[in-house]
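Removed: one protein chain of the complex. Kept in place: all other protein chains.
Let's turn to chain A:
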Amino acid sequence: MTTLEGLAHGLSVALQPSILIYSLFGALLGTFVGVLPGIGAMAAITLLLPITYYISSEAALVMLAGVYYGAQYGGSVASILLRLPGTPQSAVTTLDGYPLAQQGRAGVALFTAMISSFAGSLLGIAILVLMAGWLASIATQFGAADYAAMMVMGLVAASTIGSRQPAKSLAMVVVGLILGTVGTDVNSGAPRFTFGQTQLLDGINLVALAMGLFGVAEVIANIRKADRHGPPNRVGLRELIPARDDLRRICAPILRGTTLGGFFGALPGTGSTISSFLSYALERRVSRRPQKFGHGAVEGIAGPESANNSAAITAFVPTLTLGIPGDPIMALMLGALVIHGIQPGPMMLEARPDMFWGLVVSFGIGNLFLLILNLPLIGIWVSMLRIPFRWLYPAIIVFICLGVYSVRGASFDIVMVAAVGAIGYALALAAFSPALLLLGFVLGPLIETNLRRALLVSRGDPMIFLERPIACGFVIATLALILLPLARRIRQGRG
């Protein structure tokens, strides 16, 4: 089946009324849970799973997939308006989205987020259709050494975002790395820093950490303003349309973000949170006005938002082409297929073309629907700011608790989110960047596991990082990232 035939066949599957309805319902629910801080795609898919037993496998998959990519849209809304990321991957959107909202340009920020999300998804679909086979082969060729070298590069590249003071930035990254060591040591099986708590054996819950650092901390910071509410501005359609200047600025970041996200999404185990962080770091580095970042640069929204949406689409590459889920949510979706007696694997494209192409086309329809749905909703989201804080913030705390609990049903995590919230508030007072802590926490365990695994594979020989072409490339890039600014500074010093 050629690509065109496939798409035509997919259209005939995805446009069946029942499939269409489930797809749109999934996308709508995804946006909704994405907007609510703490409650993410994982919780919604878990809730929907029992329903999927009773509907066709195609309908089940397009619905769950809709929740997955729909959540990527919603996540940025609260990030921009309230500095409360709806999902961990939209945490980085707070950095420039919130300052824009403070400047009365919330509409532009939301529009940028929506249009970038849409463009990222669409280009992600193109990557999925045209390069799925190639990406899948890359995914199996990536060894532990390659992952380790790539993540180190990511850490170096991103470790200066969101803060002006290098010492404070570095301190936050290190704290994040240390928090990432909590849990069972993969190589020896020994518990590390768990203090006898079985709940910590699998590490600190990412959602609890992100929601504590950003959500709860932000609520605490606003307690003193309890009687007030946000700027009572009404957003007409005119305020939504960015200036020509803004539009010009977001095109290149969208393309770069999509490429970055498309690549990381397809690699099992990396995913959309890392994509959005790295895209932000990349935009800041290539920008001609890096000083604007953190003060309302639209590029800082466009890049990460297109990256995480693109990653959410290409995350289906290893799942559909190899039967290998890249993250827990994908594993959940695979579980839904298995219940229907479908064992996803390398033969699925040939054995069930209706499934693959139907899903691909449903991505396109779902994303178009999300764009049409979300643009008029921007006005409503912004008017949410007119709710007095004394009503809004307690509601947010309730949603955060629900969301954190929904991840694995542990009341331990609610205590955790409260404690992290208090620490996050202290950090904010001292002008430390919580985004960098989160970055260290996300990348740290990946670097450690893959570094140690690479050394196990090579029987202790560190040359593995130079002998493997992919790893070697990343090592050279990392050195360049560190040495080039140094060299520039030395030259400037001489001049």
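For this structure, a couple of remarks:
Please note the rule applied: contacts are C-beta pairs under 8 Å (C-beta built on N, C-alpha and C of every residue); 3 or more make two chains touch, one makes a residue touch a chain; residues count from 1.
As a convention for this text, contacts and distances are computed from a predicted model.
A single chain of the complex does not appear, and UniProt lists its protein name as "Tripartite-type tricarboxylate transporter, receptor component TctC", one of "Putative spermidine/putrescine transport system permease protein", "Cell division ATP-binding protein FtsE", "Tripartite-type tricarboxylate transporter, receptor component TctC" or "Heme exporter protein D". The chain omitted from view is touched by exactly one of A:141, A:165 or A:291, namely A:141.
When the missing chain is restored to the complex, the residue among A:322, A:385 or A:451 that touches it is A:322. Contact with the chain that does not appear here is found for just one residue of A:56, A:102 or A:199, A:199. When the whole complex is considered, the residue among A:124, A:268, A:358 or A:421 that touches the unshown chain is A:268. Interface residues of chain A with the unshown chain, by the touch rule above, are 45-46, 49-50, 53, 139-144, 184-189, 191, 196, 198-199, 201-202, 268-269, 318, 322-326, 328, 331-336, 338-339, 341, 343-348, 408-410, 449, 453, 456-457.
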